[in-house]
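This view holds just a subset of the chains, kept in their places.
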Amino acid sequence: MWDYTEKVMEYFQNPRNQGTITDTTEGEKVVTGEVGSIACGDALRLHLKIDEATQTITDARFQTFGCASAIASSEALTELLKGKKVEEAMQLTNRQIAEYLGGLPEEKMHCSVMGQEALEAAIYTYKGIPIETHEEDDGRLVCSCFGISEPRIRRIIL
Amino acid sequence: MKDCIYLDNNATTQVDPAVIEAMLPYLTTYFGNPSSMHTFGGQVGRAVKQARLQVASLLGAEDSEIVFTSCGTEGDNAAIRAALTAQPNKRHIITTVVEHPAVLNLCKRLEKEGYSVTYLSVDDQGLIDLHELEAALTGNTAVVSVMYANNETGVIFPIEEIGRIVKEKGAIFHVDAVQAVGKVPLNMKTSTIDMLTLSGHKIHAPKGIGALYVRRGVRFRPFMIGGHQERGRRGGTENVPGIVALGKAAELAEAHLAEIEQEKRLRDRLEKGILSRIPNTVVNGHPTKRLPNTTNIGFKYIEGEAILLSLNQFGICASSGSACTSGSLEPSHVLRALGLPYSVLHGSIRFSLSRYTTEAEIDRVLEVMPQVVERLRAMSPFNSD
């Protein structure tokens, strides 16, 4: 039904960055960022290892509960993040994730949004900024995956 | 397709080669319009008549009670609209929350048109409460439309019990039997059903043909209005090849009913095999009141689409939710109605067998399934929970 690109299928089938980060050495910090829930049908926990001196992401891993494009987006996200400076990583958008995968079906664009959100959460945690929680009470949820509202999707996608 | 293990027969089935053989002459040589004077020697009319008898026989009905339609959706629309048009003073409809969109979305439209609709709820096994039905029925109820068996879970409703309650109140009783026909024996002669929908492509006939059973004496008004075809009950030039195909498919389905236990045995083998090999799996829907060919299994902590795509890599076709709603990202309305926990809701897969399913195919699925689930669970953040 979905017209997935070969790259989406390849990343879904053979992701290399799944899992958690346990090994750390001096001067490195491991942070996680989490979005979604089992209720929504998708969730992503992103793990980043950051070299504090250079502010560089030296490793990125994911744990994902979700559809094929959620898994492929997670893999793409971690690929894109490795070696990036934290400030550079902040600029990463869901569009870039989707482009990296050779595109996603329109109905599946939000799966890449999840990647961007997890990244935001991880970096906020790293910087000690409190994370706003998305309450599902605004009644206008577009995607049941996680509590993002239509205006927010607009802001992210367009 | 030869190499594909096809376990999505509730979505659609392979056309039986004997069905194609039966219909081909009506695609080629005998292409005439059955309503035309020149009759190709009466061949076309006779073929349509025979097909009507074959379908009637499968249902234990009279041939005059069979109206050919283009699909199950048309049958459902035609039956419910007919019941309403024939009883203009009654403005209430009863159905269930787990019906197919052909009934549910029609009912939503009918609410906009000014009808009131009661949607009966189901319990965690997918069954309705007959007291709720009884309480909802009034003299204003024009039609009760309840599916024989659910397309997603295979759960079978107690149709005759429901029918007795419905008939006491004088409402018309419509049954969407698209999933039941050919899987459970039906006999309209001893039934309380007034109208019954079936669809060809679910019983190894091609897509584009279906039938509606209309009990003799039940007031009917055509939904598809046009010429006098189907004794004035369905306008439009008859789909002769489709009708002949449906007739043959009905004959084959009737014969297959004698061997349906074999299909059930394979379904049970699959179901038990998965439950025993893979932890955190559950069967959705009532354990025994179910179609012999269907099992809907929840694989906790992983997501349905990911499971399906992985299975596809191994040449196995199954589905999550119904084909109809798989375009949407919402979890199935049927599974939600059962009140399943979220961990199950998003990771449920329907396997639906047919008479073509072999033991070797089932065993192959049992071999592949554990790896597929394990791989996805290893990725899931909920796995260790």
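Going in written order, the chains are labelled A and B, and every chain counts its residues from 1.
Criterion: contacts are C-beta pairs under 8 Å (C-beta built on N, C-alpha and C of every residue); 3 or more make two chains touch, one makes a residue touch a chain.
Bear in mind that the values here come from a model prediction, so they are computed numbers and not experimental data.
J.: Any idea how many of each chain the complete complex holds?
T.: Stoichiometry of the whole assembly: A x1, B x2.
The rule is simple: only the chains that are shown with their structure count from here on.
J.: Which residues, counting only chain A, touch chain B once they are in their complex?
T.: Interface residues on chain A, with respect to chain B: 1, 4, 9, 12-13, 15, 18-19, 34, 37-39, 41-45, 62-68, 70-71, 107, 143-144.
J.: Quick one: in the complex, what on chain B touches chain A?
T.: 301-306, 309-310, 313, 326-327, 329-331, 342-343, 345-346, 378-383
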